[in-house]
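The complex appears here minus one protein chain, its other protein chains still in place.
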Amino acid sequence: MPAPSGDWVTPARLSGIEQELASVLRTSDDVLVFQAEAVALLEAVARSIARPGIPCLNLVSGPYGRGFGIWLEQFGAEVISLEVPYDSAVAANAVEEALTQRTDIEVVALVHAESVTGTSNPVREIGPIAHERGAVVVVDAVASIGGTPLETDEWALDINVGAPHKCLGGSPGVSFASVSERAWELVRGNPAAPRDSFLSLLDWKEHWLDSDRSSVPGTPNVAEMVSLAAALDRIRSEGLDHVIARHELVARALRAGIVGLGLEPWAAEESAAATCVTTLRIPRDVPEVDFRGRAALYGAEVASGHDEMAGSLRIDHMGAGAQPSEVLTQLAALGQALLDHGHTVDVGAGVQAAATVVAAG
Amino acid sequence: MPAPSGDWVTPARLSGIEQELASVLRTSDDVLVFQAEAVALLEAVARSIARPGIPCLNLVSGPYGRGFGIWLEQFGAEVISLEVPYDSAVAANAVEEALTQRTDIEVVALVHAESVTGTSNPVREIGPIAHERGAVVVVDAVASIGGTPLETDEWALDINVGAPHKCLGGSPGVSFASVSERAWELVRGNPAAPRDSFLSLLDWKEHWLDSDRSSVPGTPNVAEMVSLAAALDRIRSEGLDHVIARHELVARALRAGIVGLGLEPWAAEESAAATCVTTLRIPRDVPEVDFRGRAALYGAEVASGHDEMAGSLRIDHMGAGAQPSEVLTQLAALGQALLDHGHTVDVGAGVQAAATVVAAG
Amino acid sequence: MPAPSGDWVTPARLSGIEQELASVLRTSDDVLVFQAEAVALLEAVARSIARPGIPCLNLVSGPYGRGFGIWLEQFGAEVISLEVPYDSAVAANAVEEALTQRTDIEVVALVHAESVTGTSNPVREIGPIAHERGAVVVVDAVASIGGTPLETDEWALDINVGAPHKCLGGSPGVSFASVSERAWELVRGNPAAPRDSFLSLLDWKEHWLDSDRSSVPGTPNVAEMVSLAAALDRIRSEGLDHVIARHELVARALRAGIVGLGLEPWAAEESAAATCVTTLRIPRDVPEVDFRGRAALYGAEVASGHDEMAGSLRIDHMGAGAQPSEVLTQLAALGQALLDHGHTVDVGAGVQAAATVVAAG
Partner (left out) sequence: MPAPSGDWVTPARLSGIEQELASVLRTSDDVLVFQAEAVALLEAVARSIARPGIPCLNLVSGPYGRGFGIWLEQFGAEVISLEVPYDSAVAANAVEEALTQRTDIEVVALVHAESVTGTSNPVREIGPIAHERGAVVVVDAVASIGGTPLETDEWALDINVGAPHKCLGGSPGVSFASVSERAWELVRGNPAAPRDSFLSLLDWKEHWLDSDRSSVPGTPNVAEMVSLAAALDRIRSEGLDHVIARHELVARALRAGIVGLGLEPWAAEESAAATCVTTLRIPRDVPEVDFRGRAALYGAEVASGHDEMAGSLRIDHMGAGAQPSEVLTQLAALGQALLDHGHTVDVGAGVQAAATVVAAG
C-alpha cells in the first residue's frame, strides 16, 4: 500500500535536476535545490552569511536589493549600501570604488534583474571585480536566469539564487542556488548560520550534497519538483541560448514599440533594461485603474507601479510568455487603450517599430 | 488486474453527456454520441437516410454541402441541388420555392456554418419551412454549434450533427447528433440503412438508446469522451449564451477591423458571415506563402484558400480561440504583414475599428 | 486565434507512430492507423476483402472469430468455417487439411487471442501454411499484440489488426493494422471495397500512405493519438520483449495458482491459453453474482462468463494490469471469496504455487 509520498524524487532524479541546473547556471559549483519559493532561499542565504559585524556591500537599484540589505542588517551584518535611482543600474566602477574605500568588505550582494523596476545590473563586470578583492559575490538571479546570460564560473559568482517560475517558465514552489567553496567557507565560519532548520544550507550540504546520497532528506515538494523537471526538459529541448535570445528579442521589440507609440521607456538606458519585464512611464493624464481594464479588454496585461514606481506601467514577458509573436498584441492593446483615454499615440507606428525588430530576429 | 479499458464511460456518465448535449442542442429528441469524428457521423447519417430513389433537396454554399450531396447520390438518392456562390447564403425563400416545385421531397439537407468559406445559412428560417412540407431536415451543425444560436426543437430540425472541436472548444474524436422521431421513421423505412456496422444509427438506437442501458455498447473512445465531458463542463460553467456571444463579438470585431484596415471581407453580407471563422479577400499583389509566415511571426494564424476560395485568407476563432482580447493581435499582425509586403493598409485604423466593437461588447 | 483542432497530429508525428507500430508488429509492410476502435477496423477489413463469392477459411475458437465470419458472409463471401470448442485452439494441421480440400481459398482469417475465452491460436504455425497456399492471412491480433510474440513478416501474416488498449496498455479510441502488398492486391481487386468512406482502407492508402504526406487526411482523434504515442513510448522504454515476458509470466503464475487452489483452468491445455486474460471453471455450487462482489471486496476483479462461457470466471491482466506483483492478490482474493461461499479451496497452497512461478521469473 504505497503512500502518496514524495517517492518520485529519488536520489537519481534529484541529482539529475541538480546537473541540469548547474548547466543552466554555467557552473561546476554545488547546486542545491530548496523546497520553497526563492524569497525563503534568499532569507536562508542572508542568515547563512550574516555573522555579527560582517561588512557587506549591498547594491540597491530596486526593492529586492533594498530588502536583502534589510535582512543582512537584521541578522547583524554591517551593511554598506550602494544605491541608484530605480530606473538605473549600479555602475561597475562604483562598486570598485566602494571596495577600494572599504577593503574589509567580505560580501558583495546584488540583484541581477529587478522584476518590479525592469532594470538590470552589470553582473558580468561586477563579479570579477568583487572576486578579485576577495569578496563573496551573492547574486539574486531569480528574475534573470533564463532571460539573460549568466556565467557563474566565468564571472566568479559565489552564490546565485534562482527560481523556475520567471524566465525558466516553471512553477514557483522550489528554488535553487549555486554555492562556491569560498561561500561555503564563509557560511561555516558563521556561528549564527541556521542548523537543524528548514532554512539551513549547511544541513543540506551535510545530509545531501556531501553524503552518500542514498536518500533525499526531508519530504520534497513533489508536485513542484515534477514541474521543475518538466521546465528543465523544455529548456534543454529549446536550447538555453534560444530561450535567452527569445527574452532579449521580446524586450528589444517592446521597447522599440513603446518609443514608436510615442511613449517613454522607464529604464534610462537600454543597457539597464531587464529582459523579463518592460516598464514604461505612463502619460500623466491617464487614470490608472481604468487603463488596466481597457488594456486587458484588448489583450494586454499591464500592471501599475507603486511607491518609487508610481506613474509607471509594467508588462511581463517571462518564460512561455516571452514570445515575439505576442509583442504586436501588447502594443496594439496598450496603444488603443491609451487612445481610448484621450491620449495621443500612433498605434500603427508603434506596431511597425516593433515589427521591424521582430522581423530582423 | 483491471484492464486499461473504457471503464470511465459508464452508462450513467454517457447518459449525463447526452443530457448536456441535448441542452446545448436545445432539444428533447434523442441525442446519440458517435465514437468517431463528425465526418464519419455525417456519412452514417447519409447512408441511413438515403434509400434508393428518395428525393432530397441539398443546399450547397460550400464544400461540406457539396460533399453531403455526393454521398446522398452515391447511396442512391435523387438529389435536387440548390446552390449559391461560396460567399453567400442560401435564401429561405429559394428553399420554399424548391419545395413548392417538388412536393415529394422527403429530406432537406444543409450546412449551418461552412468552416472553409466562413459563411452561414439561415437555418432558423429554413427549418420550419421544410418541416411544414413534411420533409426531414438534416443540419450539419459541426461548425456552428456553440458559436451561433441553434434551436433544434423550436426550428423543427430533425437531425443535427455536431462535434466538440469547433466552437465547443473540445477535441475531435467523437461527434454527436440529435435525431427526431420523424427522422427515425425515415431511417427505419430504409432497407439500406447500415446494420451490424460501426456506421449504424439503428444499432445504437436499439442497443443503447432504447435498451435498459445496463451497459455501453462497443468500446468508447475513452480519452475523447473525457475530453468531451470536460468541454461540456466548461460550456456549462461559462454559460452557453456567453459562449455564443463571445464568438459573435469576435466575428463582428474582426470584420470591422478588416474593413478598417482597408480590406474586403469575403462573405458578401454580414448576415451570411459565420462566427467560427472569418474570411477576407487577399489583395492580388500579395504572395501567399510568404504572407502566412510573416503573419505567424507577428502572431496571426491565417490560412490561404484554395479552389473556389483562391485569393482568400481565413482566420479561425473557435472555442478557446474566440477571445475578444485576441482580435487586436490578429489585425495588427495581419496588417503589418501586408505592409511588409508593400501593400497599403492602415494598421492603426484597423485596430481602432475593431477596438470600438470590442469595447462596445 | 488557433482553433483547438487536431494540430498535434502532424505528418511527422503520424509517421513516427506508424514506425513504432511497425516495430511492435515486426513488419516492413504498410502500417495504417485507424481513427476508431478495433471493431470498426475489423469491419473495414472484412468489407475490403469480401468481394462477392470469394472463398474464405474462417477459424472459430471464440466469439470474435465467429463474428468475423458473420461479417464476411454479410458482405458476400463464401465462408468455410473451421470451428473448435471455446476452450481449445484450432490446430495447424486442421488448417492445412482444409486448404488441401479447398485449394481455391483466398483468405484465411483467424483470431490470435480470444479475450473472452482466454484461448489462443497457433498463428506462428498457421501463417506460413496459409501463405504457402497463396492465401491472404488476416489476423485479429487485438488481444495478443504486446502480450505474446507476433512476427508479422517472419510468419507471413498479410493483415494484422491491433489496438492500443489491451496488452499495449493504451486507450481504445484508435486501432491499427499492417497490410502486405498481397493484401492490397486483394483489396484493389474487390469492386465492393469501401471508397469515399470512413471505412475505406484504400482511401487511406491513396490519400496518406502513397501520397506526398504533406498533410494528415481527416481530423484525427487527437486525444487518443496522444495517448497512443504515450503508450508506445512506455513500450519502447520498457522493451517489447519485457512487456511480453511480463504478460506470459503473469498468465503462467495465475494458472499455477488456480491449480494450487484446487480449481480448474478453462483452457484445456496451457499451449491454448492466452496471456491477456485467464479463465477458469467456477465450482458449480457457487452463486455468480455474490461471488463477484465478494472477490472485488478482497481486491480481485473477476467477470462471469455467459453463453458458451457459462460457468467460467475471467481475470484480466493486460497492459499496466499485467504485474507479477498482482498475482498473489488475485489468488488470495479469489480463494477467500470461494471459501466464504462454502467451497473448499486451499488459499495458502494457491498463493504458494503462484509465488513459485513468480519467484522463478
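Going in written order, the chains are labelled A, B and C, and every chain counts its residues from 1.
The rule is short, and it goes like this: a contact is a pair of C-beta atoms (placed from the backbone, for glycine too) under 8 Å apart; a residue touches a chain by one contact, two chains touch by 3 or more.
Keep in mind that what you see is a predicted model, and the values were worked out from it rather than measured.
Partners of the chain left out, restricted to shown chains and counted across the full complex, are A, C.
Only one of the listed residues, C:V24, C:A40, C:A109 or C:A355, touches the absent chain: C:A355. Considering the full assembly, C:L328 is the residue among C:V60, C:A113 or C:L328 that touches the omitted chain. Interface note: of A:I49, A:V95, A:A141 or A:L199, the residue touching the hidden chain in the full complex is A:L199.
Counting the whole complex, the residues of chain A in touch with the unshown chain are 1-6, 35-40, 43, 70-71, 74, 165-166, 169-173, 196-199, 218-224, 226-227, 250, 301, 315-323, 326, 330. Those residues of chain C that touch the chain absent from the view are 294, 296-299, 323-329, 331-333, 335-336, 339-340, 346-349, 351-352, 355, 358-359.
Simple rule for what comes next: only the chains that are shown with their structure count from here on.
Taken together, the touching pairs link the chains end to end in a line with two free ends. Taking each chain's centre as the mean of its C-alpha atoms, the one that lies farthest from the centre of chain B is A.
Taking shared numbers over all numbers used, the chain A to chain B interface scores over half, which places it in the same class.
Chain centres here are Cα averages; for chain A and chain C they lie 55 Å apart. Counting only residues that touch two or more partner chains, chain B has 323, 326.
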